[in-house]
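Let's turn to chain A:
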Amino acid sequence: MNSSLNLLVGLAMGLNLLALGSSRLPALIGTVAAQGVVLGVMPFLIETHFEWLVALVAAGTIIGKGFVIPALLRRAMRAASIEREVEPSIGFVPSLLLGAGGTIAAVALARALPLLPEHAGSLLVPGALASVLTGFVLLIGRSKAISQVCGYLILENGIYLFGLLLIRATPLLVEAGILLDLTVGVFVLGIIVDRIQRAFDSLDTRKLTVLRE
Partner candidate 1 sequence: MTAFLEVPLRLAGWLLLAPLLPGIINKVKAWVAGRRGPPVLQLYYDLARLWRKGVVLSTLASPGFIAGPAVAWVAVASAALLLPLGPAGAVVSFRGDVLLLIYLLALARFGTAWAALETGSAFEGMGSVREVSYAVIAEAAIITAVLALSVHAGSITLVEMLTPAAGASAALLGAGLFTVLLAENCRVPFDDPNTHLELTMVHEAMILDHSGPPLAAILHGAALKLFLFSVLLVEAVLPVDALAPLPSTLALAAGVLAVTVGVGLVESLLARVAFRRVPLLLTTAFLLCLFALLVAWKGGAA
Partner candidate 2 sequence: MNALLLIVVPLAGAALAAVWPGERSRPWLLPAAGAVHTLVAFWLLVRPPAAAPDAWLAYDPLARAVLPAVSLLFLVCAAYGVSYLRVRTERPSRVFVASLLAVLGLLSAGHLARHLGVLWIATEGVTLAAVPLIHFNGTARAFEATWKYLLVGGTGIALSLFGSFCLGYASLHGGGAGDLTFTALMQQGSELSRPWVLSAWVLLLVGYGTKMGLAPMHTWKPDAYGEAPGIVGALLAGGVTTVAFTALLRVRAVVAAAGAGAIADRSLLAIGLFSMIVAALFLLGTRDFKRMLAYSSVEHMGILTLGAALGAAGVWAALFHVWGNSLTKGALFLGAGNLHRAAGGRTMDDVRGMAALAPRSAALFVAGMFAVTACPPFGPFFSELRVVRAAFDTHHGLAAAVFLGCLLFAFFGLTRLVFAIVDGRPRAAAQATARRFPETPSIVLPPLALLAFSLWLGLATPAVLRDTWTAAVAQLYPAP
């Protein structure tokens, strides 16, 4: 099962690069949604025998990350009737290079961290780190609010990937809390985006520079 899990993690990492390279918002949102679904499947591979809680987590993840949030984002996009270009402040090629470099660095860094025998050889840690880096690149390198939200989501996904290492050990409360917080957080982000659109009739955060020294 470890190999298939690694396959999925690799897929998620690939989706990271895709997100970095996608030049249009719908594509970006789609990539994020796909990644959410991929992440949601993973718990089943980790848990050999079926467990309700794990199933619940997985389902929640798939629904939340895969469908609800992307839907919200699309809605915000439509409501703001914004053009679909991503408008990077760090170009696509540099972002891709950064992402790729980040991925390699993540793999290298992950070697330095000791793993439990059952996690040995799993790609979860490098995957998590790579996603977090990708998230940062998107947050820093994209000027539109929605693309930043996507970056934030990928960041969260990375952390979620890492959380999978603990899914068996840590009590459910943490997981549930996390899931809830993520959804709520992004939900509020969506609302904010909505409000910003009303206030500024654009989602370009470069315009949000009134407050300064």
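General observations
We take it that a contact is a pair of C-beta atoms (placed from the backbone, for glycine too) under 8 Å apart; a residue touches a chain by one contact, two chains touch by 3 or more; residues count from 1.
Per the selection procedure, all candidates are chains of the complex that A comes from, given by their letters.
Just so it is clear, the model here is predicted, and its values are computed rather than measured.
Of the numbered options 1 or 2, all belong to the same complex as chain A, but only candidate 2 touches it.
Residues of chain A that touch candidate 2 in their complex: 112-116, 132, 139, 145, 148, 152, 155-156, 158-159, 162-163, 165-166, 168-171, 173-174, 177-178, 181, 184-185, 188-189, 192, 195-196, 199-200, 205, 208, 210-211, 213.
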